[in-house]
Structures are given as C-alpha cells and as structure tokens.
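Here the complex is missing one protein chain, while the rest keep their positions.
When the chains are written out, they are named A and B in that same order, and each has its own residue count from 1.
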Amino acid sequence: MKTLFNFFEKLGNSITSRVLRLGAATRLIFLIFVYSGDSFKRIHLTIREVYFTGVMSLVIIVVSAFFVGMVLGLQGYYTLQKYGSSEAIGVLVALALVRELGPVVTALLFAGRAGTAITAEIGLMKATEQLSAMEMMAVSPIARIIAPRFWAGVIAMPILASIFSMVGVLGGYVVAVPIIGVDEGAFWSQMQANVDFNFDIMSGLIKSLVFGVACTIIALFEGFDAPPTAEGVSRATTRTVVTSSLAILALDFVLTSFMISG
Amino acid sequence: MDKIKFDAWVGIFVAVGIISLLGLATKVGNLTSNDIRETYMVTANFENIGGLKPRAPIKAAGVVVGRVNSIVFDTKAYHAVVSIDIDKRYVFPKDTFANIYTAGLLGEQYIGLEAGGDTKNLEQNDRITQTQDAVVLEKLISQFLYSKASEEDK
Partner (left out) sequence: MSDNIISIKDLRFGYGNRELHKGINMQFPRGKVSAIMGGSGSGKTTILRLIGGQIKPTAGQVSVDGTIVHQQDREGIYRLRRKMGMLFQHGALFSDLSVFENVAFPMREHTDLPENIIKDLVLLKLNAVGLRGAAYLMPTELSGGMARRVALARAIALDPDIIMYDEPFAGLDPISMAVICDLIRTLNDALGATSIIVTHDVAETFSFADYVYFIADGVVAAEGTPKQLMTSKLPFIKQFIHGEKDGPVPFHYNAPSLNSDLGL
C-alpha cells in the first residue's frame, strides 16, 4: 500500500515538474520575442553567434553530407540495378536528401555540435554568476545572450541543411557517374524531372527551419535552467542532445504527414 | 578585428548557403527546366478517374504541359470534376480531347490531351467536353471473361 502510494507520488511529481519546465520554456520563448527588438538593434551580436553555431558546424556538415550521399548512391545502385533502372539513382539520392536526410541529419548533427555548445556555455555563465552580474548591470541576459543565439540558430539551420543536401547530391554523383558509370545526362535529367522545387525543396527548407527553432530553444532552455554546478551543466548538456534528437524525429513525422496530405 | 573576422566568415557562410539552394533549385530540382508558373485553369468531367491524384501531370504528345489542381465529386451529376492547370505558353483548341492514361502497366496515372480542330482556343474556366475515363483493370478483366463465356456458349 505504502509502495503504491510512493509510486503515485513519484509519478505525480515527475509530471508536475515536467509541466513546470514546459511552462518555463514557453515563457523563455515569449521573452525571446519580446527582447528580440533590442538584440536586432545590435546585429553584430547575432552575426557573432551565426559564426559560432553555423560556420563552426560547417566542416562536420560537409563531411557527413558527402559520405551520406555516397552511401545513398551505392545502396541505391545495388537495389535499382536489379530492376534495370540504375539511371533513377539520381532521383533516389536527391529526393532522400532534399526531403528527409538533409534537414533531419543536419538537425541531429547541429544538436550535437552547436546545441551542446550553447547549453554548456549558458550553463557555465549561470554557474559563474555571469548572468546575474549582467542583470545587476541593468542589462537583460535575454536580450544580450539568449535572443542572439536563438536567431543565429534559426538562421544557420536552413543554410546548413541546404549545404548538406547539395553536398550529398554531389557525393551521390561521385559514386554514380565516375565510379559506377551511370550515364551523366540520365542522372541529372531524371533528377530534374522528379524533384519539384515547391513540393520537395521548399518542404525540406521549412522542415529545417522548424528544427532550427526547436533545437535552439531546447539548447538555450536547458542551459538557462541548469543547476549552477558542474554536475548540473553536464547533465543539462546530455539532456539537450536527447531532447533535441527526440524532438527532431517526432517533429519530422508530424511535418512529413502534414506535407504529404496537404 | 574580431568583428571583421566574424562578418567575413558569416558572409561566406550565407553565400555558400544561397549557392547551395540555387544549385538545388536549378540543378537538382526543376525550377528552370519545366517550371510551370503562369497557368490557366480548365475543368473536365469524368465518369471514373481511376487512380488519378492531384498534382498528376498533364501531357500533350508526351510533354508535360500542366498539373492536376484538384479533384472533386459532383453530387448532382454523380461524376468527378477535375480542375487542371495548363501552362500559359501552351494553347489548345476548344474541342481538345482529355484521356486518363496509365504510365506503364501499373504506373501513375496522368491526363493526356489530344488537340482537336476548333479555331477557338480553351480559356480560363472553360470546360473540356470530350473526355475518356480511366481504364479500370477489374472492368477489363470482367469484360474479357464475359466475352470468353459468351464465345463458349455459341
């Protein structure tokens, strides 16, 4: 009886704390929009963060994209050649990248590379009282620290996803045309005939924008909400990766089902 | 000093992003090749559309000239009303014939247009009067079996 009661108490406790955190995260989003005006006045703060989140993620994005494209090319070829339609390899690679892998893999890598960096940085700023010090200097940390990082993430993600898709297609091309020997003309023309700008490329771009918002908010909130200790910050960093990855995959399903039905 | 470095790198980053997007649009996608932007809409009634879907291609002599916009069921006349967008560059006579074809044996379905001899051309919101329904495989098979059976009766 007592253990059952304890179980319900724990369950209720975990639910209320989750709801409270969700509320706090929503409040943070609201505050970011309120203070965005202030931070747009000094655009160099956002530019600086685009450098740290976007430019610094470029290497991992380009290298991963190239390999993903090459693997898609190889796998696609071995399946398609059984049906005698190895020219369709370009379509397969391009559609897989533009619709799904581009936005999703970019977002997952972004969560691991830039998201954790944001969480650790903000958590550390909190632990060393930098955020408090800023408050005491009558400067809002939301305007000065949080909002520029948010907008930088939202700007960087679609750019990174576009680069990922393009480099991935090139990776597929390298495997298909010079190595396997698929006809170059067929590779590109089949691709162009079947990849629609509005339907495929734009929907991929919209996905990456949504992932950018989600990943950055999660990373910022986890940092802002982290207990101000070394252990708290390291846990928050782990939570950023886990929560972001789950959010990306769940959102991907929701967005895909909307895009296909609409 | 630092500021200039950040600005330069972010500038390069954004430029590479835009180039990639343009590459996707033109090289991978179909933004330039058969881009259908300016269109006019006409409707066509079919007794049976088979597996035709919105966004299915409209072809004339094998060339894509437009896309299916929407398919609705007319509850008064009990037939399907298909609205199609045709590229403004292509004009068709008023008595154009619209067929629903299947690409390959089991492929996707599309509408094929065959030009008639009328001197007036189709315009926005016109209706294509001459249509031929989709071939439904079950109907074909049952017709075949029926004719076989009647042959044997003789």
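Keep in mind that, in the parts below, a residue touches a chain if its C-beta (ideal position, glycine included) is under 8 Å from a C-beta of that chain, and two chains touch if they have at least 3 such contacts.
Fair warning: this is a prediction, and the values are worked out from it, not measured in the lab.
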Where the missing chain makes contact, among the chains that are shown: A
Omitted-chain contact residue, chosen from A:T79, A:Q130 or A:N194: A:Q130
Chain A residues that touch the omitted chain in the full complex: 121, 124-125, 128-130, 132-139, 144
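FYI, only the chains that are shown with their structure count from here on.
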Whole-Å gap between the CA centroids of chain A and chain B: 35
Touching residues on chain A, where the partner in the complex is chain B: 44, 47-48, 50-51, 54-55, 58, 94, 98, 156, 158-160, 162-163, 165-167, 169, 188, 191-193, 195-197, 199-201, 205
Complex interface listing, chain B residues touching chain A: 3, 6-7, 9-10, 12-14, 16-17, 19-21, 23-25, 27-31, 33-35, 55
